[in-house]
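Left out: one protein chain. Kept in place: all the others.
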Amino acid sequence: MTALLLRDLKLSIRAGGGALIGILFFMTVVAVIPFGVGPDLNLLSRIGPAIVWIGALLAALLGLDRMFQADRDDGSLDLLLMQEHPLVLTVLVKCLAHWLANVLPLVLASPLLGLFMNMSEVAIGAVMLTLLVGSPALTFIGAVGAAVSVTLPRGGLLVSILVLPLCIPVLIFGVSATYAAVEDPAPFLPPFLILTAITMFFAVLGPAGAALALRNAGD
Amino acid sequence: MTHAFYVLASYAVAALVIFGLVIWTFADGRARRRELAELEAAGLRRRSAAAPSGKSTS
Amino acid sequence: MRLIAENLSAHRGEDLIFSNISFNLTAGEALLLTGRNGSGKSTLLKVVAGLIRPASGAISWQGGRGETGVPVREVCHYLGHRNAMKPELSVAENLAFWRAFLGDRPGGAGLSVGEAAAAVELEAILHLPFGYLSAGQQRRMAFAKLLVAHRPVWLLDEPTAALDSAAEGLFASLIRDHLGRGGLVLAATHQPLDLVAAHRLQMQGFQYAQMEGEIA
Partner (left out) sequence: MTDSLAIRKFSDLANPTRFLAIAERVLPWLAGLCCLLFALGLTLAFTTEGDYQQGDTVRIMYVHVPAAWLSMMCYSVMALSALGTLVWRHPLADVSHKAAAPLGAAFTLVALVTGSLWGKPMWGTWWVWDARLTSVFILFLMYLGLIALNRAMDDPSRAARVSAVLILVGFVNIPIIKFSVDWWNTLHQPASVIRMGGPTIDPEFLRPLVVMALAFTLLFFTLHIMAIRNEIWRRRVATQRRMAARLAGRGD
C-alpha cells in the first residue's frame, strides 16, 4: 500500500502532474474576483473567506477525473481491482495520494490568496485551518464521482457536476466556521467540529462508494 | 512592528528565493551531467559492440 | 490445484457474447482460447479475472493444500491488451511497484526486478522511462510483471501481440517454465504458442456467427 502511495505521488510530481495546474487555477480564479467586484478592500476582506473557499473547492475538483481514469487507460486499474487487499483500502490510499499531491498545495497557497483578499491574520489562519480539515472530504466525495464516471470518455466535466452538489455541506460549514472565527459573537467550535465530522464521515463513505462503483464499472 | 523587520524580511525572502533558484539550477545541472555520464558509461560498451555510429558529446 | 469453470456465459450490454463454457484445468495444464475476433476470448478471460460478472455459471479455485473459498481473481495474473505500466516512470520503478503491491501468493516466490528483466532479456534498459520503449519492448516488460510476484494462474490476452518471432519463442519458454512449476495458463491467442499438451477451446462467437450468416 505504501508502494501505491509512493507511486501516485511520484506520478503527480513527474511531468504532466496536475498539482501545479491546480494551484494556478486556484490563484487565477481568486485573482479574477476583484476585477469583477472592484478593488474595494473592505468589501474584499468581507467576502474573502468565501471566495478563497470556493476557489479551493473548484480547484480541488479539477484533477479528480484522472484519479482512476489514468489507471484505467493503461490497464493498471484491472490489476488493482483483482488483488487481495480490500478495494476500499486501495481507494483510500489513492485518495490520500491525490489529496497530498493536489489539494494540500492549495491549502498551503491559501494564505497568500488571503493577503490578496485583504483578509485579517485571524481570518487567514481560520481559512487555512478549515481548508486543512475540510478539503479531505472534497477528495473523498470526489473519489465517488471519479469512480462513477471512470469508463466515460469525457468524464472530466461530469465529475465536477456530479460532485459539486455533494460538496455543499463542506462549503457551508467551512465558510461558516471561518466567519465564526472572525466575527466575535458566533462560536467557532460547533461548525468546525461539524466540518471535522463531515470529513471523517466521508472518509468512510467515500472510499466505500467508490469501491462499489469501480467493481460495477467493469466492462 | 518596526520598519527594520520589514526590511530584513524582504531581504530574507529575496535571498531565500534567489538561493533556492541558484541551488535548484546547480542541482539540476549536476543531475543531468550524472545521467549523461551514466549513459556514456553504459553506451560506450554497447556502441562499440553494436553500432559505430556514435556522436561525441564531450 | 484446480481451476474449474462451469457453464459460464457472459453478456456485453444486451448481446450474449458466449454461453455454456466449461473447463477444468489442473496444475501444469494450459488452455488456449482460439477463435475469430469478437468471439469472446477477451471477455472470457476478464470473467475469470473477476473483472466482468458472468451472466450465469461459476468459476472456482481449489488451492494446493485444500485452499478453497479464495476468489479466483486473487490467484491470477492478468495480462490484458494494455500493459498496466506508467510511461512516466522508469521500468524499474514500474516493476518494483508491482512487485511490492502484488505480493506473492503462498506456494512460490517472485523474482527480483533485475531477474525478471533478465528473464525477458531486457535488463540493460531497466533505468529508462517506460514510455521510451518500443511497443515490443513494452510488451516484454509487461510480461516481466508476471514474474515479479507469484500467482499460480496466468491469464494472458494476446500475450504475443506486437512481438517478433524471437520474443514469441521467449514467451513460450517462460510459459512452459511456469507450467513446469505446476502453474496454470489460460491464454487467448492467434499465434500458435509452441506449447505441448495444451488444451484448446475453440470459441464460437455465439450471436456474431449467426448475424454474419444472415448478412452474408
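Per-chain numbering from 1; labels A, B and C assigned in written order.
Following the convention adopted for this analysis, a contact is a pair of C-beta atoms (placed from the backbone, for glycine too) under 8 Å apart; a residue touches a chain by one contact, two chains touch by 3 or more.
Everything quoted here is computed from the prediction, not taken from an experiment.
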Among shown chains, those touching the left-out chain: A, B, C
Hidden partner chain, touching residue among A:Gly38, A:Pro86 or A:Pro187: A:Gly38
Subunit A residues touching the omitted chain (full complex): 15-17, 20-21, 23-24, 27-28, 31, 34-35, 38-41, 44, 115-116, 118
Subunit B residues that touch the omitted chain in the full complex: 1, 3-4, 6-7, 9-11, 13-14, 17-18, 20-22, 25-26, 28-29, 32-33, 35-36, 39, 42-43, 46-47, 49-51, 53, 55, 57
Contacts of subunit C with the absent chain, listed as residue ranges: 121-122, 124-125, 128-129, 131-134, 136-137, 166
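What we mean here is this: only the chains that are shown with their structure count from here on.
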Distance between chain centroids, defined by C-alpha means - subunit A, subunit C (Å): 37
Separation of subunit B from subunit C, taking each centre as the mean of its C-alpha atoms, in whole Å: 43
Residues of subunit B touching at least two other chains: none
Residues of subunit A that touch subunit C when the two form their complex: 1-4, 6-7, 10-11, 14-16, 73-76, 78-79, 81-84, 218-219
Contact footprint of subunit A on subunit C as seen in their complex: 12, 46, 49-53, 73-74, 76, 78, 80-89, 93, 96-98, 100-103
